[in-house]
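Reviewing the structure listed below.
Note that this complex is displayed minus one protein chain, with the remaining chains in position.
Let's turn to chain A:
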Amino acid sequence: MSRTDQRGVLVDLGQERPPLPAKARNLSPIVPRASIHGRALVAVVAIMTFLASMTTGAVLLVSASAAEWQSDVASEITIQVRPQSGRDIERDTAAVTEAIRAQAGIVEVKPFTKEESGKLLEPWLGTGLSMDDLPVPRMIIARVQPGTSLDLGALRARVTQVAPSASVDDHRAWIERMRSMTNATVLAGIGILALVIVATIISVSFATRGAMAANRPIVEVLHFVGAGDRYIANHFLRHFLRLGLEGGVIGGGVAMLLFGFSESIAGWFSGTPVGDQFAALLGTFSLRPSGYVVLAVQAVLIGAITAVASRQTLFATLNDVD
């Protein structure tokens, strides 16, 4: 039985009551949705999420492009046959080509002819130069079957046996340098991301403190009507989580749109010298679908971080308000 039933309803002092409205009322939220502090918090989280997403996206792009270069380069070996007095370079080149073809794991061998070697030097030496007058080495490019571990020592021995002036380069030094550069880029990206997240937490804490100061009258009234800290904190937490997610979705969404847009721009410029340079450096400048998933998860994560940071600030503030 309710307390009203036990005590009886209040005595009406003589007014005719119109019938009660039957429809349920939509109750306003305990914490008002639209406020200057709320909008400031959304803006802070949106900017931070945007910066974090750009950092993550750039790191993902660089590591994907670097992985592509590495796999391209690692699947190739270059053999250089130098001219040597007393030896026929054409014969040496043919012998080396045959020796490489016989090696297991090699799927394609392309020896460069004298004319093709000349073309490679054209950017430096110009056209119309007779290659017969220059000791131009001959290049042979061999493509290795992906996933095969090539016995480079045996190949080197076989090649130098047929042509003592030949050298084999598997680009290991270059790959190592590339790997170091990529790792440094990824580490720098993670560092920037960590800084952005720390800055987000600090900004959110200040924004929460400001929002709580603005909402202090609400907290006091809730205390007056018997609400405990947990009840108040839950309502504010829901409020801040919603604001955080809103900011996360805006910041992350704009970053994703920008990556999608840059992909289109790269497509428009393909074939132009600038576009080709970009394509050589960063591939197609496009994030993979998994990259977009990472950005979406990151946006939600930043929203959640906002809520957790707000929660800590909330309880600290509630202890001061009574």
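In this section, a residue touches a chain if its C-beta (ideal position, glycine included) is under 8 Å from a C-beta of that chain, and two chains touch if they have at least 3 such contacts; residues count from 1.
In the analysis below, contacts and distances are computed from a predicted model.
> Just by its UniProt name, which of "Beta sliding clamp", "Succinate dehydrogenase cytochrome b subunit", "phosphoenolpyruvate--glycerone phosphotransferase" or "Cell division ATP-binding protein FtsE" is the chain not shown in this complex?
Per the UniProt record, that chain is "Cell division ATP-binding protein FtsE".
> Thinking of the whole complex, not just what is shown, which of A:Ile106, A:Ala199, A:Ile218 or A:Leu241 touches the missing chain?
Residue touching the absent chain, from the options given: A:Ile218.
> Going by the touch rule given at the top, which residues of chain A touch the chain that is not shown?
Touching the missing chain: residues 3-4, 7-13, 15, 17-18, 20-21, 24-25, 27-28, 30, 32, 217-218, 220-231, 322.
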